[in-house]
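All protein chains but one are shown in place.
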Amino acid sequence: MAKVLIVVALGLAFATAVPAVAKAQTAEPDARIPGVSERALELGRDLDGDGDADEITIRLEVIEVTEEVYPGEYVKFWVFAPTGQGMTSVARAPSPTIRVEEGDRVRIILQNTHYFPHTIHLHGTIHPNNMDGVPDITQAAVMPGKEFVYEFTAKNPGTFFYHCHVQPDVHVLMGLVGMLIIEPNRPNNRFTHLVIGAGRMPDLSVSIEEEGYDSEYSLVYMDIDARLNRIPAAYSDPREIEKRMHREYDSTQRQPNIFLLNGRAFPFTLRDTPIEVKSGERVKLRILNAGARPMKLHIHGHHPTLTHLDGYALPNSARTTRDVFDIGAAQRIDLELRPGSDDFYASGPGVWIMHDHTEHTVTNKGISPGGDITVIVYAGFMGDDGLPKVATSLERFFDPEYYLGHIPVFDPAIFNTTREEYEYGWPEDAPVGGAFDYPVR
Amino acid sequence: MAKVLIVVALGLAFATAVPAVAKAQTAEPDARIPGVSERALELGRDLDGDGDADEITIRLEVIEVTEEVYPGEYVKFWVFAPTGQGMTSVARAPSPTIRVEEGDRVRIILQNTHYFPHTIHLHGTIHPNNMDGVPDITQAAVMPGKEFVYEFTAKNPGTFFYHCHVQPDVHVLMGLVGMLIIEPNRPNNRFTHLVIGAGRMPDLSVSIEEEGYDSEYSLVYMDIDARLNRIPAAYSDPREIEKRMHREYDSTQRQPNIFLLNGRAFPFTLRDTPIEVKSGERVKLRILNAGARPMKLHIHGHHPTLTHLDGYALPNSARTTRDVFDIGAAQRIDLELRPGSDDFYASGPGVWIMHDHTEHTVTNKGISPGGDITVIVYAGFMGDDGLPKVATSLERFFDPEYYLGHIPVFDPAIFNTTREEYEYGWPEDAPVGGAFDYPVR
Partner (left out) sequence: MAKVLIVVALGLAFATAVPAVAKAQTAEPDARIPGVSERALELGRDLDGDGDADEITIRLEVIEVTEEVYPGEYVKFWVFAPTGQGMTSVARAPSPTIRVEEGDRVRIILQNTHYFPHTIHLHGTIHPNNMDGVPDITQAAVMPGKEFVYEFTAKNPGTFFYHCHVQPDVHVLMGLVGMLIIEPNRPNNRFTHLVIGAGRMPDLSVSIEEEGYDSEYSLVYMDIDARLNRIPAAYSDPREIEKRMHREYDSTQRQPNIFLLNGRAFPFTLRDTPIEVKSGERVKLRILNAGARPMKLHIHGHHPTLTHLDGYALPNSARTTRDVFDIGAAQRIDLELRPGSDDFYASGPGVWIMHDHTEHTVTNKGISPGGDITVIVYAGFMGDDGLPKVATSLERFFDPEYYLGHIPVFDPAIFNTTREEYEYGWPEDAPVGGAFDYPVR
């Protein structure tokens, strides 16, 4: 008997309402959310008789959605979203994290509700060639108004990736990307199948609990060139958008200027994807680089262990523990994080940031701090406002004026002036050594 | 007694004529090709008396050659080419893959037929310091009209790299790059020593057969900034070319816009370097990143195993199996590909693409699909036209108009218009939110 179930794990509006996640699995993890069609997720028969559904049908639409990624910055994305009900949708970037079980007969039905053709490439999973989603090569692209059924039996468990393969230099970077997790087959393995906005898993699969993990995170990183995303916001005719995005815009000269974790940049990341831990826990981080640049992910105060590359387990002999991890475009790594005070894997409680160490990626269009910074927050360090307790205040970073460059990044008092008087003090002399250029926002 | 032998394995004009490669070694793999001097390859004495020549002399010229890398795009390269006969040459980019045997006494004679100085750096091989090819440091650069003999005894088997070390930020990226393979020493180890255009090896060495491989590929990736390559095409005086390429052109601000596999971009890659496989085979991929950017090579439908880094074998304990591999500038990786339907290493027969996953690298100057995409083609999936059998048609990608941006990337019918009427439909209004720039081709 099919059931219709979905949950929003971490959405912007819901962030502070997310409860501490109970470790024990609920009998019924998938829960219907408002605005989503009951056909978006259908659980079918229990084929192996082990107490959980093994026929999984997911219906995804393609939605154009505008989101505030950091204070004052609104970005247009294209995303896959669970089929909505009426005119409603839970669309957000990145596309939902999809979770299925090894052995499941999975059907992902792409309903192309967008004005451009699209497909889904099931990156890294085992699937028949005609389900590979490469336009022209393995299938015709799915035209506007049409649908296509991606059918495969889930094989090797791990962390995978799904994305549009039509004009990928544009479509991938517009947000048609999501994480796909295949869980090992276990009896009574019930977990939420669609996690909107990625982030903390609302429940753990049986095997992840068996492995001794206490919590699990889906972390999807993106890099955005805001100029590309602005094209469909600035123009309305699909032909003009096609011409500008696919034939004028030179992606080879692209330099991204916004860097996102689960669709948000700092400071919103702190609210939407904090890594909440307790000393002594073990935390599984599933990380996907859905952007087009090589990431160097640094975790302050901790040395996680690399356990999986692209969803495939590393032999123990090849596992490494370090503090800056390489994650290339489309790569996935799984990290084992061991919060605590053992002084090898972790330095003790507090609020520790985690970010790409490519310096300019921790800015918002060149203004620091920003980008994909989030925090590992120990128990007792999360404030009542849903933000970590910090040494001073994060208030000015929530002011859009800050990221417009209208506010001095340092307190004007250190220069013996005020914000109002700030720019009236210095002489307008020519620069010493003559005029010169630098890249300006 | 010296013999004069060469073969063109995969050349543009010969691509469809390449026969299915017989696994059994021929007694005489090196074959003379038209236009090449009989002195380009000389096999000398059998020093260890094991039935194959151990004195290898190779003569290379430096040739400026123009090639069509994708439909309509002609690029000027500088390459090392086997010394030609009369005015003829088999020059093409990349420079030929050179294969020798461990223990061979190798002499590579650089005959500088170009208007600029050059050298050869034998990257990664063991050789005396004065054979290292670094101008000024280990030798004087080889002047136009002069020659230099690089002599060394081949040591550790593996996948290496040779390239010019004069002004490498220009000369390497102009095409003076090739793969150098050292095969383990085996009795009666006869194989083709010079493979023009890299690609599929026309024969296997004894040890590669011993290891159970059925075929072997030399895959040389390059990234090109077409503006650099245009300088020697646009100007004729070597002094002006020197000034523009070496003193004006700022390579630190370089952003490549053409991405090549064995000198071709999609769709020509499909014709020139398809990876042809059968289920159950084992295929050795030798991969060289001869460009200047970090590659993230994704293989659809397959999970190869990384066996060698920079020609040196990984211990079994450190071998990894994944779907996106890092290959930095000048790095080489060897992959073991296991086509089939085992559902761990491979997903089954069909046509599977393989490409750098940095999204903009699968474009031709920003127009998708392009770049270094090639295909893994299973038996039965190669068409009579020398192209893989695909779901729809690749025809429009062979039209130069497509990569000039003159053809809508989608069928105009989805917008209820025709190609002719395409641009007359939309209003020329100002963009919503005001004017803005983006990188334009």
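Letters A and B mark the chains in the order given here, with residues in each chain numbered from 1 onward.
Here is the rule we use: contacts are C-beta pairs under 8 Å (C-beta built on N, C-alpha and C of every residue); 3 or more make two chains touch, one makes a residue touch a chain.
The shown structure was predicted, so the numbers you read here are calculated from the model rather than taken from an experiment.
Asker: Using the touch definition up top, pick the residue from A:N257, A:T273 or A:Q331 that touches the left-out chain.
Answerer: A:N257
Asker: Have a look at B:A31, B:L47, B:V149 or B:A329 and name the one touching the chain we're not showing.
Answerer: Of all options in B:A31, B:L47, B:V149 or B:A329, contact with the hidden chain holds for B:A329.
Asker: Which is it among A:V149, A:V324 or A:A379 that touches the chain not included here?
Answerer: Final answer for the missing-chain contact: A:V324.
Asker: Can you tell me which of B:V79, B:A292 or B:I414 touches the chain that was removed from the display?
Answerer: Residue touching the chain left out of view: B:A292.
Asker: So that we can see where the missing chain sits, which residues of chain B does it touch?
Answerer: Contact residues on chain B toward the absent chain are 115-117, 121, 123-124, 126-130, 132, 134-141, 143-144, 155-156, 167-170, 172-173, 225, 227-228, 230-231, 233-240, 242-244, 246-254, 292-294, 309-312, 314-315, 317-318, 326, 328-331.
Asker: To test your reading of the contact rule: which positions on chain A touch the chain that is missing from view?
Answerer: The missing chain touches chain A at positions 255-257, 294, 296, 298, 300-301, 303, 317-324, 326, 343-344, 347-353, 357-363, 365-369, 375, 388, 390-394, 405, 408-410, 412, 414-415, 417, 422-423, 425-427, 431-433, 436-441.
The definition used in the following text is that only the chains that are shown with their structure count from here on.
Asker: Between copies chain A and chain B, what's the superposition rotation on C-alpha atoms, in steps of 5 degrees?
Answerer: 120
Asker: Distance between chain A and chain B based on Cα centroids, please, to the nearest Å.
Answerer: Distance between chain centres: 35 Å.
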